[in-house]
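Please read through the structure below; I'll follow up with questions.
As you look at this complex, bear in mind that one protein chain is not there, while each of the others sits in place.
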Amino acid sequence: MSKIRVTVWHENMHEKTDPRVLALYPNGIHGTIKGFLDENEDMEVRACTLDDPDQGLSDEILDNTDVLIWWGHMGHALVNDDRVQKVYDRVQDGMGLIALHSAHGSKIFAKLLGTRAWGITWRESDDRSLVWVVEPNHPIAAGLGRYIELEKEEMYGEPLQFPRPDEIVFISWFEGGEVMRSGLTYFRGNGRIFYFQPGHETYPSYNNPDVRKVITNAVRWANAGTKPQQPLNCPPPVAPIAPKNK
Amino acid sequence: MSKIRVTVWHENMHEKTDPRVLALYPNGIHGTIKGFLDENEDMEVRACTLDDPDQGLSDEILDNTDVLIWWGHMGHALVNDDRVQKVYDRVQDGMGLIALHSAHGSKIFAKLLGTRAWGITWRESDDRSLVWVVEPNHPIAAGLGRYIELEKEEMYGEPLQFPRPDEIVFISWFEGGEVMRSGLTYFRGNGRIFYFQPGHETYPSYNNPDVRKVITNAVRWANAGTKPQQPLNCPPPVAPIAPKNK
Amino acid sequence: MSKIRVTVWHENMHEKTDPRVLALYPNGIHGTIKGFLDENEDMEVRACTLDDPDQGLSDEILDNTDVLIWWGHMGHALVNDDRVQKVYDRVQDGMGLIALHSAHGSKIFAKLLGTRAWGITWRESDDRSLVWVVEPNHPIAAGLGRYIELEKEEMYGEPLQFPRPDEIVFISWFEGGEVMRSGLTYFRGNGRIFYFQPGHETYPSYNNPDVRKVITNAVRWANAGTKPQQPLNCPPPVAPIAPKNK
Partner (left out) sequence: MSKIRVTVWHENMHEKTDPRVLALYPNGIHGTIKGFLDENEDMEVRACTLDDPDQGLSDEILDNTDVLIWWGHMGHALVNDDRVQKVYDRVQDGMGLIALHSAHGSKIFAKLLGTRAWGITWRESDDRSLVWVVEPNHPIAAGLGRYIELEKEEMYGEPLQFPRPDEIVFISWFEGGEVMRSGLTYFRGNGRIFYFQPGHETYPSYNNPDVRKVITNAVRWANAGTKPQQPLNCPPPVAPIAPKNK
């Protein structure tokens, strides 16, 4: 059985300017995520950044990616439109996409969902956050308890301006009084998309064993869309199946 | 235009044994709800209780009810199965149902949703609760701000064991750390159902202007299902429409 | 890895009175379904009927069933309520249920969905029917082409009075002019339910390779709910997680 080819894409900007981020993620957020995914025998993981040739999103890379993980924030506007289009096309053709934290402000997230970027309320904060499992039997929630506990996270809150999710796996509680549907699936073309809220760069959320479990589960879930039954393109006209009554 | 015929049904038990409840709701919870709904010119409201003939759920009453509001808790098991069946039939035929607070443990709620009664986690508590509007343009949320603030409420929490809701209007935050999808719609047959979590008997939630607004909006929303296009029963066989190719 | 324990339950009535049915299904519809499922190494299949002790639905059988397949029609009213309750409880606890053809009129289907039995339009007919795959990447549609072709089927048509499905896998076309959402999933408690329309007793639908593929796929899909993360019952009260601000 062939391995799931995972690409972890990261803008890799906060690490360069904020020593707190580098302290938490010495190899960058991408390095950390690649690190814990590497422990899975069914995955083959590579990490890419905005600094790489073709912004780390070359045709060659994307054509050989089953599941793409995306972390971006400050650099959303820097991603070239043709790279966004390529990711979009790959998702429509069946590549999985896992959009982390502030990826809700990215061009690719907005384009795939048909929503405006940044469509939430928010507050830079060090709130305690509890990420509740609301669909305990969803494959993305496998192996978790009733909730994930994060000592500190940035608050993202309702109302979401995203389209109604196809499935809701998690809802987050924030100490400051807010809630957010924070683990969401969307089906687009042949592809599967998972959005997951935790992961502000100044907190160690990606070192949390439960967060790691969610991302690992999500890779396997999103990969299930990558072997499409049918290519989805504007199809040629078809012939009638039933004889007509003339 | 004819008025919406609303029946507020209440088991009316806590009021008899707990002076705190009677202090908050001198005419009973049913009297309080009837009281604020009476202010709407498009509604004609009656209040009934378990103590009434036919448990306040006679055929005559239900056949002349467009929207039924239900509050029950201790007395769930006392409601006769044939009355439950009658309410069920009326909802399938288009009567609206608004299930309040612990109505999630009632026979009628379980029967209409296809779920077990009591399917939540809970904690008797005096938690502060914030009820977030997650679908601001839903008619049931009309006129509200970003959230409803309740000084004290009983905690009901995820995971819900109810079927996936057809629409989610509210999600509640509880001071103790929990969240709950707390304002839910379900379509059943020709009828519309709205579940709303606030309303523990020892707290003044039904005196809260925003809670009153929600229930008032929900009456109008649930009434929209009461003029069904088509009776829904096991229909007689139909004739083919298209000629067949023989 | 342990096998999926499948129980094929059949009322087994038409076979006794209609020689056409016996000619198509010499071992009964249950025998035919057991026959083709037996070819799967990951399944352990038993067939039971209404004639068996405890109506073929004993506690012992149901407690040892991961996925239950249900075919009934004439005998719906004969199934004892306590057996219906037991099946209902098992589904809430995670047993999968595959409801075939006229199972939409059964007590268990109505009870789990919160709908009235028989909620469709219909016509006894020998219509050609095309069962279109509308979600090609759903696991239940794996290995199929664009549609399943059935030379003759009974017409079941819209509007469905069932609750809005959680997922729609198939929509059927009937020669006489009707359509039906004919492959539907519902999640209830910890259990997964799949309804599939083809299978009138006087037509050889269960000998069709594509129909067999659908049922085989559905067994595996429905089994995924059988190892619940959490028992779902009215839970004991929980302790608060977050300290409160008093």
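The chains carry the letters A, B and C, assigned in the order they are written, with residues numbered from 1 in each.
By definition in this document, a residue touches a chain if its C-beta (ideal position, glycine included) is under 8 Å from a C-beta of that chain, and two chains touch if they have at least 3 such contacts.
Everything numeric in this text was worked out from a predicted model, so none of it was measured.
**Student:** Would you indicate which residue among A:P26, A:P53, A:G145 or A:P163 is in contact with the undisplayed chain?
**Tutor:** Of the candidates A:P26, A:P53, A:G145 or A:P163, A:P163 is in touch with the missing chain.
**Student:** So that we can see where the missing chain sits, which residues of chain C does it touch?
**Tutor:** Residues in contact with the chain left out: 121, 130, 132-136, 146, 157-160, 168, 171-174, 177-179, 181, 242-243, 245.
**Student:** At which residues does chain B meet the chain that is not included here?
**Tutor:** 94, 128, 130, 133, 136-137, 139, 141-142, 144, 146-147, 173, 175, 190, 224-225, 228-230, 241-242
**Student:** Which residues does chain A use to touch the chain missing from this display?
**Tutor:** Interface residues of chain A facing the absent chain: 92, 105, 111-125, 127-128, 155, 157, 159, 161, 163-164, 166, 175-178, 186-189, 230, 232-235, 237-242, 244-245.
By our rule, only the chains that are shown with their structure count from here on.
**Student:** Between copies chain B and chain C, what's the superposition rotation on C-alpha atoms, in steps of 5 degrees?
**Tutor:** 180
**Student:** Where chain A and chain B touch, do the two copies share over half of their residue numbers, giving same, or under half, giving different?
**Tutor:** Copies use mostly the same positions to touch.
**Student:** Once you find the CA centre of chain A and the CA centre of chain B, what distance in Å lies between them?
**Tutor:** It comes to 37 Å between the two C-alpha centres.
**Student:** So, what's the distance in Å between the C-alpha centres of chain C and chain B?
**Tutor:** Chain centroid spacing, chain B to chain C, equals 31 Å.
**Student:** Two-or-more-chain contact residues of chain B, please, as numbers and ranges.
**Tutor:** Only 121, 157, 159, 177-178, 242, 244-245 qualify.
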